[in-house]
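What follows is a structure written as structure tokens; I'll ask about it next.
Just one protein chain is left out here, and the rest sit where they should.
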Amino acid sequence: MTVIEAQRLGKRYRNIWALRDCGLSVPAGHVVALVGPNGAGKTTLLRLLAGLAAPSAGRLRVLGGCQPGSAAAREGVSYLDQQMPLYRNLRVRDLLRVAEAMNPRWHGELAEARLAALGIPVRRKAGRLSGGQQAQLALTLAIARRPRLLLLDEPLASLDPLARQDAMAALMTSVAEDGLSVVLSSHVVPELERVASYLIVLSGGRVQVAATVESLLDTHRALIGPARDAARLAEQVPVVTVSRAGRQAQALARTAAAPSGWVGRPVTMEELVLGYLREPTACALPGPAVTR
Amino acid sequence: MPTYLQLVHQVDYALRLGFLAAGDRLPRIKDVTRSLAVNPDTVMKAYRELEVRGIAAGRPGLGTFIVAAPDVAGLGEMTALQRKLVSWLAEAAAAGVDELGMKALFAAALRDFHHGGSAGGHLPGREVGDRADGAA
Partner (left out) sequence: MRLARPGGDPMTAAAWSPGIAVRMARVTWYRHRGALAGIAGLFALPAAVVLAEGLAMRSALGGLSRCLMTDAQGSVCAGWPAWDGFLNRSWYVDDLAQAMNVLPLLAAMFAGVPWLTREFETGNFRYTWVQGIGRREWLLGTFGPLAATGAVAAAVGGLVFGWWYQIAQWPSSAFPYGGWSWVPFGLVPEVAVGWTVFALALALPVALLVRRTVLAMAACAAGYSAVFTLVNWRLRDWLVSLAPAIARGHYPNQIAPSWNDLFLRGWLAGPGGNQASSRVVGKLNGLTGTQADRWIAQHHYVYLVAYQPHDRLQLFQFSVAAVLLAAAAAMTLAACWLLRRHPAE
């Protein structure tokens, strides 16, 4: 199942295009890292996927053909906004009851068990919890709906490292056990290599990269070679970025083998992401799907 | 180093140090995912790499089991090799090569060796620190 499908997707606010001409085809079961500079359109894309906003152009479908915001989509998609909306004047216990009333598919025992394990008091008002506890609560409310697609807009930023690790562990377990798909918008690039299996890089409202991490790492190399050859490199292989330091040049290229005169090594996720972010005009859009 | 390789090396070291032996079952992917907060695909890739290297084998429904310890040369061979290495290092030092230079020389030689260098016997075309091809 294609959990996210976009064709020429665009979103305009007044005269500004927050997203333009985006194409995506993400298979189910992946943890998708959504990376990009501030204002690149990550939040816009997530809100479109959640059904909070409607596209200005193009077509967007989730969960194999459901329109975002429709009843079927809302049932299978959970969204956690950057600003972490919660009914802060309600007690945690009442929050759970309200969530149960508003959702046909609600696993209350899962929510209660998770909150108990995290030590979040159910009799306290949600607004009185610490920032980290609120984030955990919001995440619990999203997960207890047992969605098939979970959209997270940097909600783990307010968690301390240990809590973040725990939250990630819970998410990864859910991915393993239930085949949950996750879209995670994150600035923390180093952690992406551990958790992400699909990468989307947004830059200036356009999709720069959209592919599985495996295929990206297979098809890119970090090259080292003499600076005098740097200019010719672009003719030999598709180059993402190239930089010179003295007599040596380093490059990130989309190639399976280093051209002659250059030494190649596998590239890390961090290098890949930073390379593309530095060069907004480069792109790596999906080729033939990697079948498993 | 890619995460999956880190996992492979952890298993490797555990075997060399005797914490794991042939016949032991590796932890379930789900448990590794939960304890390390890594993508289950990464764990799967690591286990596949172990299978490719012949260290582990999966039994459907039962799990992944260690089948053999990694190829380890005998203790005597290791000592002889280390003595040769020390004498090479002494030669390099006498020629004025510093530590970094020695490392670079070694890396270059290893690279050439991988690419079917003159010393004969090579591993199929890979680059420095290349990963195993992961296609299933």
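When the chains are written out, they are named A and B in that same order, and each has its own residue count from 1.
Criterion: a contact is a pair of C-beta atoms (placed from the backbone, for glycine too) under 8 Å apart; a residue touches a chain by one contact, two chains touch by 3 or more.
Please read these numbers as outputs of a predicted model, since none were measured by experiment.
Residue A:Thr44 is the one among A:Thr44, A:Ser185, A:Gln208 or A:Gln250 that touches the chain not shown. Touching the missing chain, out of A:Ala176, A:Val240 or A:Ala282, is residue A:Ala176. Between the chain not shown and the residues A:Arg20, A:Lys42, A:Arg114 or A:Arg148, the one that touches is A:Arg148.
Within the set A:Gly10, A:Gly29, A:Gly205 or A:Gly275, the residue that contacts the chain not displayed is A:Gly29.
Seen from subunit A, the chain kept out of the figure touches residues 1, 13, 28-29, 44, 47, 50-53, 71, 74-75, 77-79, 81, 83, 85-88, 90, 94, 97-99, 101-105, 138, 141, 145-146, 148, 176-180, 292.
The rule is short, and it goes like this: only the chains that are shown with their structure count from here on.
In terms of their C-alpha centroids, the spacing between subunit A and subunit B amounts to 32 Å.
Per the touch definition, subunit B reaches subunit A in the complex via residues 2-3, 29-30, 33-42, 45, 111, 127-131, 134-136. Within the complex, the subunit A residues that touch subunit B are 31, 165-166, 168-170, 172-173, 175-177, 193-197, 214, 217-218, 221, 257-258, 263-266, 268, 290, 292.
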